[in-house]
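Omission of a single protein chain aside, the complex is shown with its protein chains in their original locations.
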Amino acid sequence: MSPLLFLDILIGGLMMGGLYALIAVGLSLQYGVARVLNVSHGEFIMLGAFATYSLYILFGINPLLSLVVSGPIVFIIGFLIHRTLFKRLRRLSQSLDAFEGSSLLASFGLLFIIQNVALLIWGSNVKGYSYLSKPVNFFGAVYAANRLVALLFAILIGIVFYFFLMRTRMGKAIRAAAQDVTTAQLMGVNIHWVLGLCFGFGALLAGLAGSLTSMMFDVTPLMGFPYTIIAIIAVVLGGLGNILGSLIGGLILGLIGNIVMYIHPGLSLIAYYLIFLLLLLIKPTGILGK
Amino acid sequence: MIHSAKFLRLLSVLILIILFALVPRYARPYTIISLTSIFMYIVLTVSWALFSGPTHYISLASAAFFGIGIYAAAILGQKLPLPLVIFSGGFISFLLALLVGLSSLRLRGMYFTIFTFGLSELIRHFIQWWEVNETGTVGRWVIQVDPKVVYFAMLSIVLMTLVVAYFIKRSKFGLAIRGIGESEEAADHIGINVNAMKIITFAISTFFMGAAGATMATRWTYIDPSIAFNPLYSFTPVLMAIFGGMGQIFGQALGATVLTLLADMLLTKFPYYYMLLYGVILIIVILFLPNGLVGLKHEIKLWLRGMRQRYENT
Partner (left out) sequence: MRILEGKGIIKNFGGLTALASVDFHIEPGEILGLIGPNGAGKTTLFNLISGSLVPTSGTIKFKGENITGLKPHRICRKGIARTFQLVKLFGNMTVLENILLGGLFGPSTGSPRSHTKKACLDLLEFVGLSEMKENLAKDLTIVNQKRLEAARALATKPELLLLDEFMAGLNPTEVALAIELIKKIRNLGVTIIMIEHVMKVIMDVSDRIVVLHHGEKIAEGTPEEIAADQMVIDVYLGT
């Protein structure tokens, strides 16, 4: 294989991987801290995508600018959902295992609701728009400009988020809660806020990722679920509860997905599922798992 | 003794069975199909709860086993008589479940659940890929069977499922399975072969799912993987069991009956809001009915008692 082809696959894989990493970190926040394995995570991606799409089509707003709008909207929705549904569910559950089970089921319910609402609002027709789709030369290979920009923004968002986690008080509270909720509470962290914010941030990252994907891919109410699957796999790959791990997991999946695409296009999803199942059987705690 | 509660219960069950057996002769075709549907969901719910209820291992793979039954009927329907087809559907599911169980029943709680879901989806995507690329089809035609025959087949299966579930629950194996759900380590140390028991119970439960699938296949005339392995068949039984009351077979069957009728009504009246309402019901049930309809009776009693006390105190 020529080094150029290899580089091409690598960069292409990282482009998707960057987005997957954002999405995976979002889910990891929701599961690692709030202990909700949110199977409706992909729906927040979809909402972000539709928000950006609508703003572009209706008001001509630059998709990259719309991040400022779509992000907070999705964040608020996520936060409210946690406060109304999952917080209550947590109180009602007799054990953590019971909560994980019932919140998983509840998030399936959310998935149906959000998808159906989206179908009602926007209809089932595939939508899309064109933005920065001009090809650009990068390291000898040709890519659409929007993909490069998306990767750039994903990295940017990642860096901002990293500083948020490391340098701010709220970030420290979140990291503490991710390690040990009880101890964090004893140290004065207002845990209810933190859980809700984590869930919200998870949704935020999903929404932003969705906005970015809308530049490159079709937007439909059903687009979310495949991303959810990838996020779950990435989170398990990196180790349930390990935020950095899920980021790496997302990158790896992006690379693998691209490699499989070169070998046999139709098999990406099957490859993902196989990796997932084998991972669970062999090392469920993941690569960096505790 | 002739008038004991047990005898009366047995008598009423017998009468019910006779009534159900007479339905195809006197009822409208729509009723026959509706009842067949209800029987199917009772089978799925009760068999799901047979394993997942006491052990607390929530399986989301029911769609996989149900779908295998459907595909067994689609492939074997032309070559074998119906009872054999139904048995094959159940048996192949049973074998797959043994395999799945052997590999995955070491996984705890959440991991097991997402594993079963991933497995179900993998099977769906894989069969889709295989059919398109290897067999050269997208879907398959299913041999037509008289709805009345399907009704009787389903009635037999649901009776079998209920009887097996009932006797397992009352037997020492039912007790052991409950023990496993409470503490696997303790169960292991008092002589219960935990792994074997989990796997076998899981496999038995899937037999009925496969049999139900093979029976119902004819309903669709034309099937493809997205129909046969629809994830909805994985967590509708969960929803129904929670809704009716997981702890008792009666609750599980009740939940299946009520929600099937409800879903039927919703689908005809609000076809565009179907999933929305489904999701809302799912969440309401999880939040407000953790003990199901069966538990509701108890909760109402407690609530009434609380009200009465408050009244007496004023």
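As written, the chains take the letters A and B, and residue 1 is the first residue of each chain.
Quick note on the criterion: contacts are C-beta pairs under 8 Å (C-beta built on N, C-alpha and C of every residue); 3 or more make two chains touch, one makes a residue touch a chain.
Only a predicted model underlies this, so the values are computations on that prediction, with no experimental measurement involved.
Q: Which of the displayed chains are touched by the chain that has been omitted?
A: B
Q: Would you mind spotting which of B:V100, B:L122, B:V142 or B:I192 touches the chain that isn't drawn?
A: Only one listed residue reaches the unshown chain, and that is B:I192.
Q: Which listed residue, B:P24, B:G69 or B:G179, touches the chain dropped from view?
A: Checking each option in B:P24, B:G69 or B:G179, the one touching the absent chain turns out to be B:G179.
Q: Which residues does chain B use to touch the chain missing from this display?
A: Given the touch definition above, chain B has residues 172, 175-176, 178-179, 182-183, 185-194 touching the missing chain.
Keep in mind that, in the parts below, only the chains that are shown with their structure count from here on.
Q: Quick one: chain A and chain B, Cα centre-to-centre, how many Å?
A: Taking the average C-alpha coordinate of chain A and of chain B, the gap between them is 33 Å.
Q: Which residues, counting only chain B, touch chain A once they are in their complex?
A: 56, 58, 103-104, 107, 109-111, 113-115, 118-119, 121-122, 125-126, 129, 132-133, 235, 238-239, 242, 272-276, 278-283, 286-287, 290
Q: Okay, in this complex, where on chain A does chain B touch?
A: Residues 37, 85, 88-89, 92, 97, 100-102, 104-106, 108-113, 115-117, 119-120, 229, 232, 236, 240, 266-267, 269-270, 273-274, 276-277, 280-281, 284 of chain A touch chain B in their complex.
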